[in-house]
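Structure first, then comments.
For this view, one protein chain was removed and the others were kept in their places.
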Amino acid sequence: MAVNGSSIWKYADKNEIGVTCVAFSGGQPKEGVDLGPEYVLKANLVEQLQDMKYNVVLTGGKVQHYKEFFPESDEPVGIIKRPRTVGIVNKILADQVYEHIKEGRLALQIGGDHSMAIGTISGVARGIKERFQQDIKVIWVDAHADINTPETTETGNIHGMPVSFLMGLVKGKFEGLDWIEPCLKPENLVYIGLRDVDKLEKQILKENKIKSFSMHEIDRYGIGQVLDMTIEHLSKGDRGESPIHVSFDIDALDPSVAGSTGTPVRGGLTFREGHYLLEALHSTGRLVALDMVELNPAIGDHCEDTIAIGCSLIRATFGESLL
Amino acid sequence: MAVNGSSIWKYADKNEIGVTCVAFSGGQPKEGVDLGPEYVLKANLVEQLQDMKYNVVLTGGKVQHYKEFFPESDEPVGIIKRPRTVGIVNKILADQVYEHIKEGRLALQIGGDHSMAIGTISGVARGIKERFQQDIKVIWVDAHADINTPETTETGNIHGMPVSFLMGLVKGKFEGLDWIEPCLKPENLVYIGLRDVDKLEKQILKENKIKSFSMHEIDRYGIGQVLDMTIEHLSKGDRGESPIHVSFDIDALDPSVAGSTGTPVRGGLTFREGHYLLEALHSTGRLVALDMVELNPAIGDHCEDTIAIGCSLIRATFGESLL
Partner (left out) sequence: MAVNGSSIWKYADKNEIGVTCVAFSGGQPKEGVDLGPEYVLKANLVEQLQDMKYNVVLTGGKVQHYKEFFPESDEPVGIIKRPRTVGIVNKILADQVYEHIKEGRLALQIGGDHSMAIGTISGVARGIKERFQQDIKVIWVDAHADINTPETTETGNIHGMPVSFLMGLVKGKFEGLDWIEPCLKPENLVYIGLRDVDKLEKQILKENKIKSFSMHEIDRYGIGQVLDMTIEHLSKGDRGESPIHVSFDIDALDPSVAGSTGTPVRGGLTFREGHYLLEALHSTGRLVALDMVELNPAIGDHCEDTIAIGCSLIRATFGESLL
């Protein structure tokens, strides 16, 4: 267990972060989200983490495009778009992230569309299971639930379905995606920031009794109490020590704060709430991995703001604090 | 009692909304507020409510202008401007709204300036009294208290006085307004969002011990607790079941959120707080009517934003929820 500035990492052997830059946009139709990692690196994220006394290990030594693994053709399966491409990329990504966890590192993944959470969570879950014989818990910070199934999706874009694949809610096998092993139990997931959830998704959330804090609950209780309730929920039966993976979709923030993203929705988290959330999670010492996804520099007039906030949220997760 | 999606309407016989479009601006001097209802209809509010499984009954089948009832001349009475015009329009409006309540419908009124609450609250109060032998309670969401009397007003605009007329605080009778019967007791009113209250109005609020949550209290307690205290106050002595009329002045919201209104004031409710408030009120099942007023498409550069938020607040009131 390594000590960093303000806290103790319960599940990392050292102050080392394995950073995987996932330049992938195949889980949705808009160009540009694959540029997210490149922009984040150009904004000096690695140097910032090094200034915080972390050793940074960049997967493959550079941004990953995975293009050499793309299948030659990838016809839709039913309504599902690019299943084989999304599948193979995530399979490789899972192995990459797994390696970092196995090495005792913290894992940071920069996206890229949110379909990549299939790979990141699969890889982290496998690594943590192996090392600690424990299931990971997941906090999914997002305007959307991303829990459509191939049956309920209206768009066919897999970035709206990663949770259902990870939770084993998908019936049958899809070519390219059939390697996925369910690794996320409904009681081990908490949503924060929801405000644009499809009708059938709401039903899935209810049926599976998934703990969800929409903006309504954040307004009702305040972000402080919501975080406390989140941690409490994820601490049932485990003395408040189980490992946590945070999957942070930048569209959880209000579009006035971070507008360069593909599916912005009004009424989101403020700059302050976003940072509070990650600072508070850092202080638990339980984090094992962070996804920072859906940064799309091709959208909006001031993408440098969204990129800067992405970096700042990452630094908060790894221990930057106000005091 | 009809079931809609997430809640039970305690005082409606069916999933039916009587919508009255009040294209009236005579309670204040600025042109354009009479265009509010037309813009809201063009933004497809009726279709949105129908998608939510409501039957919508539009008063008179179209936007109401009431011009055929305007008196030929309407000289000020003292400082009071257009008393006979405001009076006759509200008398007719009261009858229109009363009809909807009598038919067991929910009542939605879209304005128009806030003087129209004289008619809407009079009509709803009469209908509910007849059907349930109960007084209505009112939640007035507004930057302003609108409780000037003909003695205290400095402008003579009746949209700053509806509450005093409804509460019977006006001494003597005013031609055109003498039909009003006091139907609102001080203890049955709660204000939310106040931040621009005249000195003499403050005195009236104190003398009548009217429960008021200004922005100061919202900052102190948070909107969640303010709503709880509001409901508690309006539940004294009635087992938490009495009928509630919400009169929502769009200027309760911050001008940065909804700028197309005649008397904007800084430091208002956020987009999220406005929606939270109406979602929470919906969930009580006690609502009988909503006024959505002071939308003025002629003011500001982005009136479509204010109109869209008006529609979204109305949908929240009738059951649209985040989860």
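Read from first to last, the chains carry the letters A and B; within each, the first residue is number 1.
By our rule, contacts are C-beta pairs under 8 Å (C-beta built on N, C-alpha and C of every residue); 3 or more make two chains touch, one makes a residue touch a chain.
These figures come from a predicted structure and were not determined experimentally.
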Candidate in contact with the missing chain, chosen from A:Lys137, A:His159 or A:His275: A:His275
Residue among B:Lys42, B:His216 or B:His302 touching the omitted chain: B:His216
Sole contact to the chain not displayed, among B:Lys91, B:Arg195, B:His245 or B:Arg272: B:Arg195
Chain not shown, touching residues in subunit A: 222-224, 271-273, 275-276, 279-280, 321-323
Contacts of subunit B with the absent chain, listed as residue ranges: 194-195, 197, 202, 205, 212, 214-216, 218-222, 266-267
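The definition used in the following text is that only the chains that are shown with their structure count from here on.
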Distance from the mean Cα position of subunit B to that of subunit A, given in whole angstrom: 43
